[in-house]
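Every protein chain except one is present and positioned as in the full complex.
Chains: A, B and C, in written order; residue numbering restarts at 1 for each.
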Amino acid sequence: MPAVTYLEAIRLALWEEMERDPNVFCIGEDIGIYGGAFKVTDGFIDRFGAERVIDTPIAESAIVGAAYGASLTGLRPVAEFQFMDFIACAFNQIVNVLAKSHYRWGAPAPLVLRGPSGGGVHGGPFHSQNPEMWFVKTPGLKVVCPATPADAYGLMKSAIRDNNPVIFFEHKFLYRRIKEELPNGGGDFTVPLGRARQARAGRDLSVITYAAMVHVALEAAEALAAEGIEVEVLDLRTVLPLDREAIAETVRKTSRAIILHEDTLTGGLAGEIAAIINEEAFDWLDAPISRIAALDTPVPFSPPLEHAFLPKVEDVVREARRLRAW
Amino acid sequence: MPAVTYLEAIRLALWEEMERDPNVFCIGEDIGIYGGAFKVTDGFIDRFGAERVIDTPIAESAIVGAAYGASLTGLRPVAEFQFMDFIACAFNQIVNVLAKSHYRWGAPAPLVLRGPSGGGVHGGPFHSQNPEMWFVKTPGLKVVCPATPADAYGLMKSAIRDNNPVIFFEHKFLYRRIKEELPNGGGDFTVPLGRARQARAGRDLSVITYAAMVHVALEAAEALAAEGIEVEVLDLRTVLPLDREAIAETVRKTSRAIILHEDTLTGGLAGEIAAIINEEAFDWLDAPISRIAALDTPVPFSPPLEHAFLPKVEDVVREARRLRAW
Amino acid sequence: MKKRPASKARHNGASRPAAGRNGQRPADQERRYRIPDWRLERPQFHVTQKRTEAGEVRYSFTGDLDLAPPPIRESGYLTREKSIELYRWMLLNRRMEQTLETLYKQSKVVGGVYFGLGQEACSCASALALGDGDWFAPMIRNQGALLVRGFHPRDVMMQYMAKADSPTHGKDGTSHYGDIAQRNMVSPISMLGDLIPILTGVALGARLQGRNIAALTWIGDGGQSTGVTHEGLNFAAVQKLGLVLIVENNLWAYSTPTEMQFAIEDLAERAIGYGVPGMIVDGTDACQVFDATLEAVQRAHRGEGPTLIEAKMMRMKGHAIHDAAGYVPPEMLEFWRKRDPIARFEKHLLGKKWLTPAQNRELIAEVERQVDEDRTLAEASPMPDPAQAPKGVYCDPGCHPITLKYGGVKPARRGGAKLKQSEAALHFR
Partner (left out) sequence: MKKRPASKARHNGASRPAAGRNGQRPADQERRYRIPDWRLERPQFHVTQKRTEAGEVRYSFTGDLDLAPPPIRESGYLTREKSIELYRWMLLNRRMEQTLETLYKQSKVVGGVYFGLGQEACSCASALALGDGDWFAPMIRNQGALLVRGFHPRDVMMQYMAKADSPTHGKDGTSHYGDIAQRNMVSPISMLGDLIPILTGVALGARLQGRNIAALTWIGDGGQSTGVTHEGLNFAAVQKLGLVLIVENNLWAYSTPTEMQFAIEDLAERAIGYGVPGMIVDGTDACQVFDATLEAVQRAHRGEGPTLIEAKMMRMKGHAIHDAAGYVPPEMLEFWRKRDPIARFEKHLLGKKWLTPAQNRELIAEVERQVDEDRTLAEASPMPDPAQAPKGVYCDPGCHPITLKYGGVKPARRGGAKLKQSEAALHFR
């Protein structure tokens, strides 16, 4: 099997799940004949028909509400947001209806809300956000942010098969920038939700991160290795539920931690992880936990501004040196 | 001046601001003749007329959008949500329009979104939430959560006079349960946004908290004082922007910190504060930071379940003892 | 190239003058739409905010108060037996709510109590018009619908008392519960309008599984202002899904009169903008509600899409038990008290001799017995164990089998389309 991009891995997983389980269907804006703004569902309508690849009016609350309704009849809808920024338009349905469904009245909501998020593509304030924390803050949801094609594939399959509402953030910067061969020779496999992945082993310092920033961390780790600093990179993959053990384990091993995310700093996931480290590995810590995140601003449009906004390899390198010297 | 309740303090501040500045007006559901679900604006329509106390259709996005529009013409709208749970229905307008307004195109949005939040009143999953983290996570907003009548009064005045969108969470459990005399003999005063308040001084341990939990912390501090543990209670008052210095200062003083909030644990403010403490006072810490928060569930309705859900005095006492013994 | 007739029949029977070719027409073209109105009287009310001489702003009222209550409109569908069943549900609905009020006064209720007083015909008759495979999602005033669809008064009572044996085991209160396994009921959601796209989705799910079902929900004159109402109804219309939307126009939304919620006479007019059939019924006339809903349900079963039914009536109590509704002009209550849906239907049944006074007394007594029994059972239920609080947020593996309500999707297998390579939006390279 040839290497596939991150985007192709998602398409493949979605396609295979629709082949495997006729109760999986797609719903969203422009996903039919057009195949979606990013072409994730290109050709799906030809194979599965307009009944299972449903082009909707521009109405995110209706999409989420209808997906939830269909899930109550036993189906497994996969709803696309053209950009994850627009998930804000369905926010109430997600946090108040979907997230509380099982707790309130025992109704599982086996559905997936997916779409492109993230910056670095000069999309500006409305097409670049990382809105995962709105949902990490909401019990009852699961939130997935894959960093690699293999994980995107395996996590998508798990998300579709899960009996809970899963929000699946596809990082649009990665869509066509990274490629890899899928394990298992291209055969079906899943990646469990809620489990982090060691993206690189190291003994001196842990960088805990997810999504596009995994690649920034790995690049920084390369650079730091040349200086003799061996960085361990933990890719969280799922940000709700978090893999507490994996976080504890890496910090207990290295005693120094950087938390890195593309989302803005304040209220970002780094705080949550800092608290977890504190709870699980306080006695192991040899230096303060360092947070590296985007600036606390909307995502600016112009490349020099966006570059200043986003966390960079040199930020990680600098912080790693500082912590090492603590 | 007689002692006023938390609710009366808010009413008074709002009333006085409307008297002082004719460009302040109120907008919301049932706020006119009825005076609002909690009667915060009772009698306002008689004094200020239906023009400045505007009863709207049930349409939270329209309320927020219209308030923002009016603010662009120089007015200072104060929009009421019947329950802050319904702020989810205006979420997109708040995080994408209001929060980004000044950064994107330089338009200040001097408005206040206010309403009752919080549990302990058996309101169930849709009438008890603490949704502050959705907004703390969003740069461009300010978020206020007062714990006392005096702060509610002084912060409301500051919020109305501020040139940014301020979300003002009134804790409905406190509305009529606490009373105090306002400082300044009932004359006009403000409490600055972004400044915490030492609610109790102590040397052994800091409890950092806000809103209704301030009173839980103070009760626990009383109990602990009897055991010789002197607890300092820091009332954050404003949760965005956070008062980093005050947080750092109290932890540097006591070397032990509990962060306490009524919001659910994961993704709650405690994580953010844990990270700040870590960044500002790592070398002072003698024990891991402890987080006490509500269960990671929707707010259950039945009293025994809600009691189990909410953080309690005994939780603080137990954690304080544990940290003391670390 | 086939031309589309300019005045093709549309859902609501809309018609307009045939399009002239390049000919200028008068600027005031008229369009005609059928909005059937089955009411036997059409009172007009008007409530506005006015400053009184004392300088206070209060509601000022004008309206048709001198009308004599009309008879019940004969049903085209209700048999004697079904009529009595319906009457019984209405009695049960009211009696249960009276008991809730008592329980509240005895401080046995947690939180408030919501009532459907004066709206029992609307809740019960519409629910009764549903078929077995159909779905529904009540709003807070449709507690009667729960009974019709197989829940017991004790279920509602236990919810209000937050008991361990309530349908949600204390996790939620009031009529906020549901049942996807047996009764095809989606739990109410406080956020007004949210149920509309959800019920649309239920109908979509069923259709994907090969069944055209009806999916019924209610929305208030106030709640219809929410955006999600628009999104849900429009999507149902575009997809021709069997949503049956009953707009309960009870003249008030909490403290706000309809005049301040919308600028049209009849909410049925909203149907026009979605291209769906819209109509008006008297919400205090059980026959009108039943017939209209039944026809909408039949339309749904035939795959003809959604229907909007505006039911006009009056909220006969405050918003909830805490609300004395002092803002409501008393004349309005007076007017509608003469139109009590149960009294009207009782008179109708007695008048038709479908019910004798003796049978009637027995029925009432039996309903009271049932409610009293249920009340005893409900009170006996314990409060939930606090250890349950953290449980059940997720449907963990094994927690629920996902049941395909209509047997699952049988996909039409098509050609050999294969997954092919694809291009992403270019400007986001």
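What we mean here is this: a contact is a pair of C-beta atoms (placed from the backbone, for glycine too) under 8 Å apart; a residue touches a chain by one contact, two chains touch by 3 or more.
It should be emphasised that the depicted structure is a prediction, and the values quoted were computed from it without experimental measurement.
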Output for the hidden chain's shown neighbours is A, B, C
Checked against the full complex, the residue among C:112, C:144, C:170 or C:283 that touches the missing chain is C:112
Out of B:35, B:131 or B:304, only one touches the absent chain, namely B:35
Filtering C:35, C:84 or C:350 for touch with the omitted chain leaves C:35
Among the options B:148, B:164 or B:206, the absent chain makes contact with B:164
Absent-chain interface residues of chain B come out as 7-8, 11-12, 15, 22-23, 25, 35, 37-40, 42-43, 46-49, 51-52, 54, 56-57, 59-77, 92-93, 96-97, 101-110, 116, 121, 123, 127, 139-140, 142, 163-164, 172, 175-176
The missing chain sits against chain A at residues 29-30, 32-34, 37, 45-46, 49-50, 55-62, 82, 85-86, 88-89, 122-127, 295-298, 300-309
Per the touch rule stated above, chain C touches the missing chain via residues 1-4, 6, 10-11, 13-14, 16, 19-25, 27-38, 40-42, 44-46, 51, 55-56, 62-68, 70, 73, 111-113, 225-231, 234-235, 237-238, 240, 260-265, 269-276, 305, 320-323, 414-415, 417, 425-428
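Convention: only the chains that are shown with their structure count from here on.
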Cα centroid separation, chain A vs chain B, in Å, comes to 31
Chain B and chain C have mean C-alpha positions lying a whole-number Å distance apart equal to 36
So, in whole Å, the Cα centroid of chain A is separated from that of chain C by 39
Touching at least 2 other chains, the residues of chain A are 92, 96, 103-104, 139-140
Contacts with two or more other chains occur in chain C at residues 168, 171-172, 176, 189-191, 227-228, 392-393
